[in-house]
Each structure stands twice: as structure tokens, then as C-alpha cells.
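== chain A ==
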Amino acid sequence: MNLLELKGVHTHIGAYHILHGVDLVVPQGQVTMLLGRNGAGKSTTLRTVMGLWHASQGRVVLAGQDITAAATPQIAALGVAYVPENMGIFADLTVKENMLLAARAARRADQMDAGRLQWIFKMFPAVEKFWNHPAGKLSGGQKQMLAVARAIVEPRRLLIVDEPSKGLAPAIIDNMIDAFAELKAQGVTILLVEQNLHFARRLGDSVAVMDNGRVVHAGAMAAFSADAALQQSLLGLAL
Partner candidate 1 sequence: QSKDIRIAHVYGKTGALEAYGKQTQTGFMMGLSYATGGTMAVNGKKLVVIEKDDQGKPDLGKSLLATAYADDKADLAVGTTGSGVALAMLPVAEEYKKVLIVEPAVADSITGDKWNKYIFRTGRNSSQDAISNAVALDKEGTTIVTLAQDWAFGRDGVKAFKDAVKKAKIGHEEYLPPTTTDFTAGIQRIVDQLKDKPGRKVVWVVWAGATTPFNALADADLQKRFGIEVSTGGNILPAMTAYKRFPGMEGATYYYFGLPKNPVNEAMVAAHYKEFKTPPDFFTAGGFSAAMAVVTALKKTGGETATNKLIAAMEGMSFETPKGTMTFRKEDHQAMQSMYHFRIKQDPAFAWGVPELVREIKPEEMQVPIRNKR
Partner candidate 2 sequence: MLETRDLTVRFGGHVAVNAVSCRFAPGTLTAIVGPNGAGKTTYFNLISGQLKATAGTVALNGRDLSGLAPSARTRAGLGRAFQLTNLFPHLTVLENVRLAVQATQEGPHRRGLNLWSIWSDHRDLTARADAILIEVALKAREHDTVASLPHGDQRKLEVALLMALEPQVFMFDEPTAGMNAAEAPVILDLIRKLKRDRSKTILLVEHKMDVVRELADRIIVLVNGQLVADGEPAEVIASPIVQEAYLGVAKA
């Protein structure tokens, strides 16, 4: 069954009509890859799911519940973690404080799930190393790590990440792939926008490709990565 479904979603930003009827399904417990050229509408789709833009037509359904008009905090409270394209780091807060805010259950730093933190530290050493530093001073990649770390500091049922591998060193990317695999094993559903096709292929179960505001292809990752011609036609290059 599908955890998340978009049915004919249209989104306007001010005067611009950005999404022209997006149909997308994210199956429960799987990793879904959202691909597409720059400007295809991937980020806008994610923002629409999170209620940061609101669909002017169509429906967004999460676990059978219609969230088309829901407010962002409500959607998040349903167990969705989101990492935006710009990472959304709170630059003036320390890394610790950033994490603390992401951990909704904890009121103070010492109340965060220690085990989970260790797991995160192992994967993203920088987060531990700069625990008490202002997040704004982190390097680009370190910010990216922190952004993902924040999203997984507490268990969530749906994890939405916009370009997780951006700016990360290969070693870290490998860690991250392992981490997502582990989360998936725990039953977390994952929706990723990804440019790094190697990454996409390693992780993805199903794939959806967008082009100017529509989903132009959806299916199993295996089939997609096998079909060079399809990739060529949709992405303009083969893996």
C-alpha cells in the first residue's frame, strides 16, 4: 500500500503555474527516487507535500489522510521529516541546539536518545566534532550532514530529503547510503530527490521522473536503470 499519494496536484507560486498535475505514489516501506532536470518541479513537489506551498488543485494523501490543506506543523506531526534544498540550518544556533529542536520529544540536550546520537556520530563525525559550535560556521558538506542528521534524530515514518548527497565527499555518501538502507530496514519510508544517479541506483526501489511540472515516468528502479534508452529520453543521458 502507499504511504504518500499525490493525485493531479497543481501548484502556483504567485503568478507562476509550476506544477501541472503531478501524480506520484510513494509505497510504504520503500525508497522512492524523484529525478528530473533542473526546474522540473521536484523541490516544488516536496514543498507542496510539506504544506509549504499549497496545491491549487488535486489532493495530497498521507497514510489515507488528506493533507492537501493541512498546515506544515500538522504534517510534520504526522511523522514526516523533511530536509529542504537549502538545508534550513539555523546558523546562529549551535549544532547541539539544531539537533535539540529536531528532537521534539526532548526538552533538554541530555534527553535526546543517546544510542541514536552515537549512530549519527559514527556516520557523520563532523556533527559530534562541532557539537557546541555555531552551525553557521560549518563547511558546506558539514551543513548537509547536520541537515540529514536532524531529520533522523528521532524515528519518523516518512523521510523526505531534497538532494541529500549534495556537496558530500564520497566516503560520507557511502555512509549515508548505508544509513538510509538501515532506516528502510527499520520500516521507514523514504522519498529522495537526487541528482547523483549512482546514489539513486544503489538505494532506489521505485523511481519517478519529472519534467516541467509533471511526472513523466514512474516505475521500478531496476527496470529504469536497465533501460538506457528511457534514461536518455527522460534525463538526457544514460547512467
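Picked so that all candidates are chains of the complex that A comes from, given by their letters.
Going forward, a residue touches a chain if its C-beta (ideal position, glycine included) is under 8 Å from a C-beta of that chain, and two chains touch if they have at least 3 such contacts; residues count from 1.
None of the values given here were measured: they were computed from a predicted structure.
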item	value
Touching candidate for chain A, same complex, options 1 or 2	2
List of chain A residues in touch with candidate 2 within their complex	13, 16, 36-40, 43, 85, 126, 129, 137-142, 144-145, 163, 166-172, 174-175, 195-197, 235-237
